[in-house]
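On to subunit A.
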Amino acid sequence: MNKILVVDDDIDILSLVKIMLTMNHFDVEAISRWEEIDTRLHDFKPDLVLLDVSLGDADGRDICKQMRTAKETSAIPVILFSANAEMGKYIDDCRAQAFIPKPFELSYLINTIKTYLN
Partner candidate 1 sequence: MFNLRDISIKNKLILMQVFTSLLVLSIVFGVFIFTDINSYKQRKVESMISLAQVIGTNSISTLQFDDPDAAMEMLQDLHNVSPEIIRATIFNNKGEIFAQYSKPGLDSFRIKDVLKQRKFLFSGDELFVSSAITNNNEVIGKVYLDVELSELQQTKAYKLELAAVLLIIALLFSFLVALGVQTYISRRLLKLVSTMKNVSETGDYAEPLGDDGKDEIAILIQVFNKLMQQIKENQQKKDEFIGIASHELKTPLTTIKGYIEMLNMMEQEPTKKQFVEKAMLNVNKLERLIRDLLDVSKIQSGQLRLEMKEFNMNELLTETVNAVQMVSAPRIIREDKLKNEIIYGDRQRIEQVLLNLLSNAVKYSPGENKVIIDSEKTDKDLLIKIRDFGIGVTKDEQMHIFERFYRSKDTSVHFSGFGLGLYICRDIITRHCGKIWVEKADPGSIFIFSLPLKHSFKTQQTEA
Partner candidate 2 sequence: MAQVSEQEANLKAAFIYNFTKYIDWGNYNDRNEFVIDVLGDTTIANSLEQIAKEETINNKPIVVHVLENPSQAVDCDILFISKNCHFTLDKILPLVGKGVLTVSEQPGYARQGTAFNFIIVNNKLKFEANLKAISSAGLKAGSQLLKLARIIE
């Protein structure tokens, strides 16, 4: 079963996505505090990270960039998501795999994740 790490500062969205992904047979860990990302990546070792861009005082894009520099995390596919559709333009810049605008269709979410799971 594939492991997905979901990071979003909105609790409701977090639980929604967790339910959606679990319903679709993914192993999900969902965190709202970005400080925990490093430990989660290390402990949980997800196959894909679903990363919100606006994380309060942090920016998902920067976190993605950081992941790309670290050897252990550089290969993990990252999908950014945001209510701001403009953020989609930055995926190449921070070397994320894809971008999902909010709100999204469930099917779109699942398909995109499946596509980018290596």
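Heads up, the rule we're going with is that contacts are C-beta pairs under 8 Å (C-beta built on N, C-alpha and C of every residue); 3 or more make two chains touch, one makes a residue touch a chain; residues count from 1.
Behind the choice of candidates: all candidates are chains of the complex that A comes from, given by their letters.
All of these numbers come straight from a predicted model, not from anything done at the bench.
Note on subunit A: across the options 1 or 2, its touching candidate in this complex is 1.
Partner candidate 1 is touched in their complex by these residues of subunit A: 10, 12-13, 16-17, 19-20, 23, 54, 83-85, 89, 102-106.
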